[in-house]
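Removed from the display is one protein chain of the complex; every other protein chain stays in position.
== chain A ==
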Amino acid sequence: MACSVKTIMPDTTLETPNLSRRSLLKVGLMGSALLATAGLTASLSGCSASMPKAGFAVIRESDLAFLNALIPVMLAGAVTTEQLPQAVSNTLANLDYSLNHLSPELLKLTVQLFDVLALPITRGPLTGIWGSWENASSADVQAFLDRWQNSSISLLKMGHASLLQLVMMSWYSRPESWAHCGYPGPPTV
């Protein structure tokens, strides 16, 4: 399939993807401009970012690296090591279902958030994960979440809150999560 540039360009004065880290950090202090940068970069760097992965309605291949790093950290303590791979995959399925029912504007914000996390150019300076998500340790992921929760940028605090709520809600909607929290499930009518 041919690549196509997104028709709606983000509102930003940046016109080139060849940004130095320094200029990017400067932009980053402005918060929303950085999110726009991620959108712009995604648009210019290829088309794969906008296509959902096979089997998903919303989640893209490019989202999976950080979601696969993030979800096990979020579910630590609630699932056993043996259950973890299946739990991550089931959480992803429910997350995809939820995202697919968000309003277009909220979905757009969430996709921008995912772009910021996925693209190396924004991931490093904003999350502190300078290498790939595949190589991030649990401590690295926790440090990133702490950093966002305590950031001075509202958008990152909002991003932190959104990630927590989306993932926890997705997992605890699943019947296999209920044994841990002692919930017998809905009654029969």
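In the analysis below, a contact is a pair of C-beta atoms (placed from the backbone, for glycine too) under 8 Å apart; a residue touches a chain by one contact, two chains touch by 3 or more; residues count from 1.
Following the convention adopted for this analysis, contacts and distances are computed from a predicted model.
Participant: Leaving aside the chains on screen, match the unshown one to its UniProt name from "Na(+)/H(+) antiporter subunit C", "Anti-anti-sigma factor", "ABC-2 type transport system ATP-binding protein" or "Choline dehydrogenase".
Facilitator: Spelling it out: the chain absent from the display is recorded in UniProt as "Choline dehydrogenase".
Participant: Footprint of the hidden chain on chain A, which residues?
Facilitator: Interface residues of chain A facing the absent chain: 73-78, 94, 97-98, 100-106, 142, 145, 149, 154, 157-158, 160-162, 164-165, 167-173, 177-178, 180-183, 186-187, 189.
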